[in-house]
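Reviewing the structure listed below.
For this depiction, one protein chain was excluded, whereas all remaining protein chains were kept in their positions.
Just so it is clear, A, B and C label the chains in written order, and each chain counts residues from 1 on its own.
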Amino acid sequence: MTESLFVEPKERGSWTVVDVKGEIDLDTAPQLKAVLGDAIKGGAINIAVNLEGVEFLDSSGLGVLIGSLKRCKEAGGMLALVSPRRPIRKVLSITGLDKVIPIHDTVEEATSA
Amino acid sequence: MTESLFVEPKERGSWTVVDVKGEIDLDTAPQLKAVLGDAIKGGAINIAVNLEGVEFLDSSGLGVLIGSLKRCKEAGGMLALVSPRRPIRKVLSITGLDKVIPIHDTVEEATSA
Amino acid sequence: MTGGQNGGPPRFKLTTPLEPPYIATARMFAASLARQFDLPEDTIEDLKLAMSEACARAVATGGKDGRLDVAAERRGDRLVFEVVQGSGSLAEGGEVATDSMEAALHLELIGALFDDAESVAGPDGAQVIRFSAA
Partner (left out) sequence: MTGGQNGGPPRFKLTTPLEPPYIATARMFAASLARQFDLPEDTIEDLKLAMSEACARAVATGGKDGRLDVAAERRGDRLVFEVVQGSGSLAEGGEVATDSMEAALHLELIGALFDDAESVAGPDGAQVIRFSAA
């Protein structure tokens, strides 16, 4: 993989915060999927995906986020995004996902929602 | 060019400090040569080339540094390097240039020599 | 897109195995050329995304001869990219499972980013996704 996609889930009240780093594409999206899947299997229902360290994200990454959002909602929870960089905000906007997935500027804001 | 090679000469006592940024190779070395040449034509005889912001430097860059060192010495002055990153220290060492051109950790150290 | 010494301006080519890890290589290829042509940073980000989508789609459609083939060329003030696609249907998807929403998204995103994006038949019959930026 291009950049090591370091992912570290941590608890914040009823939320699980997952910090993601690097570039998310067809190659690395499966790693993100596994980490979010493990968190959900481990009982997380509200997940805040911190994208601050993500330098690139394409439709493969969007697919993982949408799939995980679905699973969180099915469990009665939610998935939120934190601090996506400008190009990632743009792809979220083009695809209309910014209307489906809440986007917050900080982890605090996301987890106190 | 790859990275904009921002170069900004400034005076420090009897020294002229040139901050270099970006990648120096066959493509961008002529820019560095021009800036150092202009400084020398403008009367600079002691030049400290600050490499802190230089991400890459190959033999084209070394050629410019050696040529400028010669011109400084001919004028009774000196050329020194400041804060090269590890890979650049390595190329200076492989070529033996670290024995010919003084290398300093800080601009202060270079200009008070 | 033909060219080279005997047929127009020199062109750029990148070939890698048709595998997901090298999509990142194709992105950096696009970004590197775009930087040489002094395109703005926002456009470079758009190019990286379009390239990534076109390559993901190449993988999903089985590509051609096991290779990921990317070409670029300057035409006037524009930098044109081409990515060779496979003839496989997206639903088949080869070894790489591609969720149908993602598959639809590839072309949609490229088109949203670059007005002139098109999917055309290349000289040797292969399908090619083409887009350009200035």
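Here is the rule we use: a contact is a pair of C-beta atoms (placed from the backbone, for glycine too) under 8 Å apart; a residue touches a chain by one contact, two chains touch by 3 or more.
Just so it is clear, the model here is predicted, and its values are computed rather than measured.
A.B. asks: Of the residues C:Leu33, C:Met51 or C:Ala112, I need the one that contacts the missing chain.
C.D. replies: C:Leu33
A.B. asks: Tell me, which residues in subunit C touch the chain that this view leaves out?
C.D. replies: Subunit C touches the missing chain through residues 4-5, 9-19, 21-22, 24-25, 28-29, 32-33, 35-36, 65-67.
A.B. asks: Pick out the residues on subunit B that sit against the missing chain.
C.D. replies: Counting only subunit B, the missing chain is touched by 1-2, 23, 25-27, 56, 58-60, 62-63, 66-67, 86-87, 90-91, 94-95.
Operating definition for what follows: only the chains that are shown with their structure count from here on.
A.B. asks: Which two chains have the greatest number of C-beta pairs in contact?
C.D. replies: Greatest number of C-beta pairs in contact occurs for A-C.
A.B. asks: Look at all chain centres (mean of CA atoms) and spot the one farthest from the centre of subunit C.
C.D. replies: Most distant chain from subunit C: B.
A.B. asks: Can you work out the whole-Å distance between the CA centroids of subunit B and subunit C?
C.D. replies: Chain centroid spacing, subunit B to subunit C, equals 40 Å.
A.B. asks: Just give me the whole-number Å value for how far the CA centre of subunit A lies from that of subunit B.
C.D. replies: 45
A.B. asks: Could you work out how far the Cα centre of subunit A sits from that of subunit C, in whole Å?
C.D. replies: 27
A.B. asks: Residue numbers in subunit A touching 2 or more other chains?
C.D. replies: In subunit A, no residue touches two or more other chains.
A.B. asks: At least two partner chains per residue is the criterion; list those residues in subunit C.
C.D. replies: Residues: none.
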